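Working notes, structure below.
Removed: one protein chain of the complex. Kept in place: all other protein chains.
We just call them A and B in the order they show up, numbering each chain from 1.
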Amino acid sequence: MANKHVNAVVIGAGAGGGVVAKELATAGLSVLLIERGRWHTFDEHGDDELTSQRTFPLKCGYGPDNEHNWRMASDGKGGWIKVFPNDWAYGNNAACVGSGTVSYGAMAWRFQPADFHLKTKYGAVPGSTLDDWPLTYDELEPFYEKAEYELGVSGDPTNDPFVPPRKNPYPMPAFSFNSEGIILEKAAKRLGLHPFPIPMLRNSVPYNGRPACIRMRTCVGFACPVNAKAGTQNTVIPVALKTGNCELRINCMVSEIIVDDKGKARGIKYFDADNKLQEQTSDLVVVSASASETARLLLNSKSSLFPKGAGNNNGWVGRNIQDHAYTGAYGLFADKLYDDVGPGACIAVNDFNHRMPDIIGGGVLCNEFIRMPYQFSSIRPSGSRMWGKDHKDFQKLNFKRHIAVHGPVQEMPVFDKMVEVDPVVKDFWGIPVVRISGFRHDNDIKVGRLLADKAEEWLKEAGAVQTWKSVPGKGSTPSQHQSGTCRMGNDPKTSVTNRYGQLHEIDNIFVADGSLHVNNGGYNPALTILALGYWVGGHIAEMWKGTHMK
Amino acid sequence: MINQSFSRREFVRLLTGGTAAVLISFNTACKNKISRWRYLQEEEIGLLDAIVEQIIPTDDFPGGKWANVSNYIDKQLDTYYINHQVEYRDGLAAFEKTVIQLKSKKFEELPFPEQTAILEKMEGGDFPGEYWKAHSPAGFFDMIRQHSMQGFYGSPVHGGNREYISYHMLGLDYPNVIGQNRYNDLSWRKYNPNSIENGK
Partner (left out) sequence: MKKIFIIISGLLVLVVALLAGYSQWNAASPTKTCASCHEISHSVDLWGGSTHRNIACKECHGTALSEGLHSLKEKGAMVFHHIGKLNPDDVRISEVQRLDVMKRCIACHQTEYAKWNSGGHAMNYSEVFLNPGHNKAETIYDDCLRCHGMFYDKGTVVDIVEPLDSAGPWKLKDASLSDRPAIPCFACHQVHQSGNPDSRPDLGTPALLHYSRVKKTLASLYYRRDKMYFPVLLIANPEINYQSTSVKVSNDPNQRLCIQCHSANAFNMGGTDDDRTPRGVHEGISCLACHDSHSNSAISSCKICHPAISNCKLDVEKMNTTFFDKSSKNNIHFVSCTDCHTKGRPAKSTRP
């Protein structure tokens, strides 16, 4: 039985996809939200570190699974090896309803206004395709607010002089600091920094029919046992489903977007829950499968007018993939300071973001989410023996005596850091797999080293008796902050979509996930992806009222 | 049979004989005792125990052997780490042969400091490689090391961390004791921008 035609197919029920589905469904379009994963609950995974989305030696608890999915990664010697989702080289991002927003740490950052016009601010960066966004912070501001209110963000900008301008306050008060935060706050003030609470997509008070956070220790990498963490799966997706206009189809792997000979998308091909190939026709397609998977899907959707993949005649689909060059430092303290109050990450400083002379970009510095035992077993000063008595002693002594301060350094987009599809290897369903290659820009390492110094200084001021840094390397696979592969731009020669996420080359295919980001800010990208979901979704709904994409 | 009817005696004989036959076969069928281990064998477990005990030694808290780390590894070899099965079998065999070549004794029989010295050499790659075909000694050691850390510090549902010993050692409050929200005045949760001490 053929599937009924719908107005819009939204591929990927994650941060962007969930929001777009809701915007379109409430505007009256018939929507199919199609997702490769399924629903997950806290109850299914508990607080098991080894199958969390944070440390995943056994498997990625929230998908993708090892049985159906693999990629090719560079072996460092010019060849490729097969890697699975629980390998670091795979670069996983959760694959379930809500995707990363089920298990993320839920930091809710707005990018800085400068992040939208880095090229104008800093000039062209040699070796980077850095460009301005085709929209400004001010244009996106109302959509940031929409995301903050509809999903629920707690924050307090009072003590952050560098806060991006906002018309309205945060809907919920910020979280109090745990003992780490209190120690770091005092030290930061002594250093002349401006510490403030991290805004979070997490209820500090009951909001939107969901309870407040109970402050447990396992947050990032796990679903929430009381549903206090906001994700698209417990906010916008249920709203979309309630309109009656949206159908959610889970366990369905989209293999191709069907593009006809006139260069128009007609629908999608996908493998249903029984692994049978199906077709679904629609008037428009929105791709929100995460930067690597969105690029993969477009590259695999070849047609007569687009032999290199849908919208890829200029060769920019899959290019410029970014993540964040995480940097930071650890400090050991003389006294026990662990108080088991989650989520752990609570305090941040913006002083090193766009504010360092002769430095391009930067990033926020925050304390880290609570480190669990297995995770902590690999946190040691370099040169330490990673086994034996010394290792065990360190674990015992310092588990409750250490603080970690880290930050996401804003990467400079590099054309050759990219996603391709492998010419030979296919996944379980016969779809060519992702192959990520390329190296970071030198600027990322330079800024990373500088920020690590600042983090170390902060920890020393806080009273750390021993500190060590952890700086980013040149080659790492973009993973849970992946972005940049289908970037927005006004110039169709150096971008994939226009300012509304619409492919330059194909009018009725839109992108609504991290792929759109020209650069990825010095912050965790979730809130920006959500805001762009409202921006793109709202625009499609407007367009629909006029032309119906005909 | 020549007689047409079935005599009572024959009937009883058939009944008892048949019953006995079924019972005997029933008993013998379940005689095969299945090994306690899923993939690894008893001697491999013995060697693995010695290695994990080196990686996480006993001090005032039990070490890898007591904490069932070998059980964790064996359990994963049957499930998530099924692709590592050959690596373990080959690696453990090669390791034992190499040690015997170096020390004329099995690894398990060496005194503790000598075992440590051997593992240090293996980690550093300073190991005669003649028995190692596809895998490097250093790579093999690192794999066991990582798996041991998972088995000792990870959740006991995966077969290791017996009686939550590592959480106990670290003083981690387990099970995590947090009550419901509803009776609270939630003011203690909130950040006070005007106070140097936020929270409590």
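Keep this in mind: a residue touches a chain if its C-beta (ideal position, glycine included) is under 8 Å from a C-beta of that chain, and two chains touch if they have at least 3 such contacts.
Since the structure is predicted, the reported quantities are computational estimates derived from the model, not experimental observations.
Among the chains on display, the ones the left-out chain touches in the entire complex are A, B.
Screening A:192, A:209 or A:357 for touch with the missing chain picks out A:209. Mapped onto chain A, contacts with the missing chain fall at residues 41-44, 46-48, 206, 209-211, 214-216, 225-227, 339-342.
The chain not shown here touches chain B at positions 1, 4-6, 11, 14-15, 18-19, 22-23, 26, 30, 33-38, 75, 78-79, 155-157, 159, 163-164, 168, 171, 173-175, 177-184, 188, 199-200.
Heads up, the rule we're going with is that only the chains that are shown with their structure count from here on.
With centres taken as mean Cα positions, chain B sits 35 Å from chain A. Chain contact summary for the complex, chain B toward chain A: residues 54-57, 59, 61, 63, 76, 80-81, 116, 119, 145-146, 148-150, 152-155, 157-158, 166-167, 169-173, 176, 178, 181-182, 186, 188-193, 196-200.
Across the interface of their complex, chain B is touched by residues 46-50, 57-59, 66, 86, 156, 158-159, 173-178, 181-182, 185-186, 189, 196-197, 204-206, 211-218, 226, 340, 373-374, 376-378, 386-389, 391-393, 395-396, 399-400 of chain A.
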